[in-house]
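The structure appears below as structure tokens.
A single protein chain has been removed from this complex, and every other one stays in its place.
Our next item is subunit A:
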């Protein structure tokens, strides 16, 4: 799958733009604040229907305009798709605006979910370093999003689990006697354990799979100097168990053992909603001990693994968007990363401050453009 064409109208700092791409590597060079990230965001909008940067679509419309249009042509399995996405501010009452978003596939209005089913994209942006450095909740979000994409049942169990947690925490906050509290909790515990154990097991299996792929990539980029290990950290299990009845039993024992504590703190303390995972290089935790370059390389390896998972499921590679990936990587890592991408024949879009990061062999095979103040020039 690849993007052939992009046209923008009054989008962010691009007033008018029309550009064609190569199915291989597309490089965008530009100084700070010229529109590189904006352009990647536009590509993502075409394939996914929403931004990966903001939840507020209004930001996408150029400041001095009331509407924006994006148009893209995608080729998937030798078939062409024309995508239109428009955002329009409509006056509702004298001081209120309503934002109207329209998505068209081949001139027919479609829901975003249809677009999402058809086209996929994987993004690396500097903010994704938070997967390593950020709070556990960011890693749980990463896990939940990734698994839900491949496994709809997981999403259902996840929403059920959080609903049960809400019910359970509500009980724990009630001012009633211990016995009544325990009795009421017992009504919810079997379901908490059932759904929770399923979530834990699925996460462990998923991480094992992504670990296998990410480690392969990581070793390639670091020329075998580093291996990558992802470890699920459950507050119920001591080690990574893959037996559902073992997990449920451990879960049950844990909440039985610590019910006192839960009643004291008035909140559910155990289960996948408190879990986390560690990323290790050569056996040390890189959130604490890794260099910036190591952290960046690890996130990249994870993203490359994500690319493979989508390929495995969909049969074709998604589009790969890499924002500002080159800085902080040494020459050798840059070289191996680019070689890897070229080998895979994944359509890739890379932004960079400088063209010096790319060697002549790569430059020869890519389409290189320069972005300056919302305009694009071929180089």
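Criterion: a contact is a pair of C-beta atoms (placed from the backbone, for glycine too) under 8 Å apart; a residue touches a chain by one contact, two chains touch by 3 or more; residues count from 1.
Rule of thumb we're sticking to: contacts and distances are computed from a predicted model.
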| item | value |
| --- | --- |
| Undisplayed chain, where the name is taken from the UniProt record, one of "Recombination protein RecR", "Phospholipid/cholesterol/gamma-HCH transport system permease protein", "ABC transporter ATP-binding protein" or "L(+)-tartrate dehydratase subunit alpha" | "Recombination protein RecR" |
| Per the touch definition above, residue among A:52, A:71 or A:188 touching the missing chain | A:188 |
| Selected residue (touches chain absent from view) among A:163, A:261, A:313 or A:345 | A:163 |
| Residues from subunit A at the interface with the omitted partner, ascending | 156, 159-160, 163-164, 166-167, 170-171, 174, 184, 187-188, 190-191 |
